[in-house]
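To start, the structure under review is shown below, and the notes come after it.
With one protein chain withheld, the remaining protein chains of the complex are depicted in position.
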Amino acid sequence: MKAKFGHYLRVLGSLYLLLAITTGLAFLPLDAWNWLPSVVIAFVMAGLIMLFFMRLRQSEPLLWLTSASGFAWLSLLMLFVVLDYISRPWPR
Amino acid sequence: MTLPPDPKSISTVNYLNEEKTVASWFFTHDHKRIALLYLASITFFFLLGGVAAMLMRIELIHPRGELFTSTTYNKLFTLHGVIMVWFFLIPSIPNVLGNFLIPMMIGARDMAFPRLNLISWYVFMLGGLFAVFAILVGGVDTGWTFYTPYSSTYSNSWVIAMAVGIFINGFSSIFTGLNFIVTVHKLRAPGMTWFRLPLFVWTLYSTSLIFVLATPVLAITLTLVALERGFGIGIFDPRIGGDPLLFQHLFWFYSHPAVYIMVLPAMGVISELIAAFARNRVFGYNFVVYASLGIAFLGFLVWGHHMFVSGQSVYAGMIFSLLSFFVAIPSAIKVFNWTATLYKGSITFDTPLLYALGFIALFTIGGMTGLMLASLAVDVHVTATYFVVAHFHYIMVGGAVMAYLGGIHYWFPKITGRMYPETLARWAAIILFIGFNLTFFPMFILGYMGMPRRYHVYPEEFQMLNFISTIGTPVLGIGYLLPLIYLGWASFFGRLAGPNPWNATGLEWQTPSPPPKENFAEIPVVTTEPYAYHLLPEAAGIHQETHDR
Partner (left out) sequence: MTAEAAAEPLNFPFKEAAHQRESALFGMWIFLATEVLFFGGMFTAYTVYRYSHWQAFQEAARHQEWYLGCLNTLVLLTSGFTMALAVECARRGNRGWLLGLLTITWVLGAAFLGIEGYEYHSKFGEHLVPGSGFHFDGTDPGGSELFFVLYFTMTGMHMFHMFVGLMLILFFGVWTRFSPRETAMPNRFEVLGLYWAFVDIVWLFLYPLFYLVHPR
């Protein structure tokens, strides 16, 4: 149990660190692009939680596939919707 | 071809008569009983939606439409659309035939989560209650598509109650899909490999992926509409810079794949029927499997073809148009493979095959006109006309409902243990086919001539075709009512069927009819492909001959 505790604690520590980084980066003057680093870090943090807190690392490949499918389909939705908006000749 | 049933093989204790109290039905965890609960509920909803359709057709006999006001007419077509889409077509084949057959076809005793299965029925009924409430207290006039800003701001009808009903109904779909996926993955009998699964199971698996991945988007979209309507926080409101087109994107991300929820299981039923009545292996089994998965996947990438004239970017329109054409490829693979399965088969024209042939004809017409609609330029001309109405009724009624009835006839002996009257059933299938074409074919012409959908008044030159269409409706109605009557009669008084009246392959036919509560006394071990008609004794003679030579 002790080993497990240390293991989860290290994950928590990394998450705290990433939280500090993403909050700090938000103060950089990136203007319209400031979402980019913070969203990338959010994905990293989500990955850590899924791998360790949700124990995906010890799970069968089927669960890896299932966990990815939600994000994959969401990216299809976003891709095609964004495609429409960025290719409109009129404002918006 | 039917063998006289062996009295010993008819199970005396089965899932129907094991327990007889009302509570034993309403608290059952048996997938077969839950399937029958669904059967009763969706038949009720089908009649409700059907009555609305009849009333609309009667109204359309006359160009000036003097029977109903325009508001009442709007409420009628909304009622018809909402009830038929969410409360009949989507649950029809998956929740009745799928629930009954998936565990039996894969050699399991039940679904992976029997209690969740029952919960999904209660959730379905709760959603239905909200929908019926919305209808009874005044109805909804937005059309089943709930386009904003009309639905969120201007419509003076019971949009929120209806949206809540559909939201709840969505969770029933999600639970069903989840249960199917886990069951197919985890409960297959020994030897039942993925490529030995019956094609019906494959199509339901593909359908479940859509249930699970598309339905939540509908749920959130309708929630946003209800929030906008109820609290005045305008997420799609153009007055504060919101975009009604975003609603259409989110709505069709669900509602286009939903078309495949309706037609994919139908395709699976047809594959079973064709193989059983042509007594042949399904031609190109692997291709049909990949075509099912391909349709499920591509179906997610084409929703923008509902928005060609909405103000969506032209480039997005072009891409959606191209992808819509791609869906034709796996669909055509299926049609060709069914035809090839029939080729050189020993065909018997029993009722289920009549429905299957009707399906192929009508689905082909629906599919080809779908290609016309997928072309940007043609679609601009026929958007929101009766051409679209005719197209999707050929797919959903001509396709999905024909397959549903064909499947109900084919598995009726398994469900009830009794046979339906064959001659009457054949006539009903033929009447249905004629009535359907009489009702819906004129709509193609009407639409191409420019008659818009959702209007109850129209120029006089359209009257003849509208009249023909309305004449078709009672014929179609008789085609639906006949099976309801004789199947109801036959479930109590029909001739005993025996375990396998069609002499078909498939694990479900190896159980007694009706099956016992946990389906299999002993979990079967599968050693052959699903459609091993060439290995049956009837084919063995031929084999022997060739071998001797």
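Observations, loosely collected:
First chain written, first letter: the chains are A and B, and each begins at residue 1.
Here is the rule we use: a contact is a pair of C-beta atoms (placed from the backbone, for glycine too) under 8 Å apart; a residue touches a chain by one contact, two chains touch by 3 or more.
Everything numeric in this text was worked out from a predicted model, so none of it was measured.
Within the full complex, the chain left out of the display contacts the shown chains A, B.
Within the whole complex, the absent chain has one touching residue among B:W25, B:F44, B:F68 or B:F113, and that is B:F113. Residue in contact with the omitted chain (choice from B:L227, B:L293 or B:I468): B:L227. Taking the complete complex into account, B:I174 is the one of B:I174, B:I395 or B:V526 that touches the chain left out. In the full complex, the hidden chain is touched by subunit A at residues 1, 4-5, 8-9, 11-12, 15-16, 19, 22-23, 26-27, 32, 34-35, 38-39, 41-42, 45-46, 49-50, 52-55, 59-60, 62-63, 66-67, 69-71, 73-74, 77-78, 81-82, 85-86, 91-92.
Contacts to the hidden chain, counted on subunit B, fall at residues 29, 108-114, 116, 174, 177-179, 181-182, 185-187, 212-217, 219-221, 223-224, 227, 231-235, 239-243, 246, 249-250, 518.
We adopt the following convention: only the chains that are shown with their structure count from here on.
Subunit A and subunit B have Cα centroids separated by 38 Å.
The residues of subunit A lying in touch with subunit B in their complex are 62, 69-70, 73, 76-77, 80-81, 83-85, 87-89, 92.
Across the complex, subunit B meets subunit A through its residues 185, 213, 217, 243, 245-246, 249-250, 253, 300-301, 303-304, 312-316, 319-320.
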